[in-house]
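Every protein chain of the complex appears in place save one, which is left out.
Showing chain A:
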Amino acid sequence: MAKFSLKDSDEYYLSLSEQPKRFDADSPVTNVFFDDTNGQVFTVRSGGVTGVTVNGMDDSKCTSFRMEDKGPIISIKFSPDHKILAIQRNIEGQNATVEFVNFKDLAPTNIEYTHTCKWKNAKILGFVWPRASEIAFITDHGIELLQVLPDKKQLKTLKSTSFSGAWFSWCAQSNIILLAGNNGALLQPFSLNSSTITKLQKLEVEWSRPVMERDVFVLRLCGAAWCALFRHAAAAPTVSGPTEVWLMPISGGGSVQHVLKTGLTGRFAVSVVDHLLVIHHQSSQTSQIFDIMEEAKPENNVVMHLPLVQGVSMRPASVDDQPCPMYSGNWVVFQPDYVIDARLGCLWRVQLLPAGLAHSVLKDDVPRVVAALLRRRAGRDTIYRVLNQLVAHAGTYLVELTKCFDEINSVYRRWADAEVARNTAGAGAAHGRAHFPVLLAQADVCAHVLAPRADEPHLVAALTAYLASLARHALPAQPDAAALAVRALLTRGAGARLRALVRRGCLGDARPLACQLLSLGHLDPAAAQLALDMMWRLKAHGDVVEVLLSWDEPLGAAGAARAGGAWGGVAARKLLAAARAHSPGAFLAAYHALLARNERARGSPHFLNTEQCDIYIDYYRQLTSES
């Protein structure tokens, strides 16, 4: 099978961010914690006595401070507004207590307080900050949502829910907690939005074995919350072969489940980059990407997905000018796209390199990749590059090019429909463009793809394919596209095709197009004929009159003026001049018609002096006296 490869593209489609955030590596005296809500790494040296450093991608939120060592730390996290630091310690008999320290300008104040959750003998599995002043304790007895009142040094319970859970998974982007009850056999999501705890529909997992904590991820993808479950062959005897990832909707994702076929076995990690689900596989050192937005028909509410393109590894990164080990055992991957190497002391984010997606694609898959790129924020330039290359090699890729145009135009169609719906429904829906990260209008395609490729041998075919695709999506060809079409078709000697397209209404009536056709009239009378039809349809009656006068058709011009309602505005002198040049008969007819016009307009058949028709009045007398 032939493969398409985008010119000057790298084979990698994922990379780690250029400059990793550095922190002190994990060591016997240093402990490293990661807060995935704020995306911050806490390095605690000697229990905090010799300093705590907070590092994150946002430099303005990085800080360091000292604190007392009150015991081994289990978890340490800032509130989202960085005004409160919460610490959970592993102290015998204090399982259900969390310490709080108020912060001011990222520096600790001496205001410290603690809170114990309502179930005295419960064990806190962890805590999360759903909002700036709200904290949720997740315990093996249930969830307690509390409001922190830092000035009063106390916490107020907002809501609590009992649930016996063994472990939990948290998605900071959707504020959803997934608690595993019954030792992993029951997965129960809770939403912590709007200062309350909402129990969501539990997930039905009909597997024979309980689900392991490391196989469950709650993540936010395409505006919905999902639970990603790794289904290993070993975990369920009914499943054989490689590992599958089941994406189960938790909230906002409809009822369709997605199954991602990895084709691999072993240890996996998950990232979400630009609405793509990335599955890192350690032993093969590859990362596969899946796009659950790709079009597919659900069967029994399940959609199967294959990797968008063949899995390759992330682009090798370097740290301190040394190549750094990729997919190392020291890596920890956090949602949505953080990668930490605790031994090296590096924090990266995973980035998408859109051009890499088109580096090596099966010929048939090119439209699929373009469709995927249309859903990526940074996809635009790569799409232009792909299209340019397809147009340049239209001899091989015409079918694929056509399908790519269809993908582009169907996105545009959906956007246009959404805009219309939005405008008619009023300013209700605020998420206008958000759903359409890349929107290629006709002007864009013309300016970036078709116009620069004006010298390609198969431009006419490519252009026709584009116009056909527009027509299929009921998008009328705009002046840009039409003008380009006219130019391209004419320079290639495809005038008949141009006329056929105009005749079949494929280019849409427009004044610029009509003028362009008209200017071709001296080479191609049929084009002028069509131009005149088009002008008449556009009700450009004045133009039609002018054209007919210039064609030595004075009576046709007068007739057109009368039929089109432009009769009153026709300059008598001009019409008479044209009629005189044509024939005496035509002159007499035009003269009489104008007299009648004068009569109607002014009550007298005579011409006004300002109309400067004296020579024609004389000519009329001369003609009539002869006969």
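The definition used in the following text is that a residue touches a chain if its C-beta (ideal position, glycine included) is under 8 Å from a C-beta of that chain, and two chains touch if they have at least 3 such contacts; residues count from 1.
We adopt the following convention: contacts and distances are computed from a predicted model.
Per the UniProt record, the absent chain's protein name among "N-acetyltransferase domain-containing protein", "Vacuolar fusion protein CCZ1 homolog isoform X1", "Small ribosomal subunit protein uS15m" or "Guanosine nucleotide diphosphate dissociation inhibitor" is "Vacuolar fusion protein CCZ1 homolog isoform X1". Residue A:Gln529 is the one among A:Thr97, A:Gln478 or A:Gln529 that touches the chain missing from this view. In the complete assembly, the contact with the undisplayed chain comes from A:Val399, out of A:Leu200, A:Val319, A:Val399 or A:Ala418. Interface note: of A:Lys152, A:Arg504 or A:His522, the residue touching the hidden chain in the full complex is A:Arg504. Although one chain is not drawn, the whole complex shows that of A:Glu144, A:Asp480 or A:Glu553 it is A:Glu553 that touches it. What chain A contributes to its contact with the hidden chain is residues 394-395, 398-399, 402, 458, 460-461, 464-465, 467-468, 471-472, 492-497, 499-500, 504-506, 525-526, 529, 532-533, 535-537, 544, 548, 553, 555-556, 559-560, 562-564.
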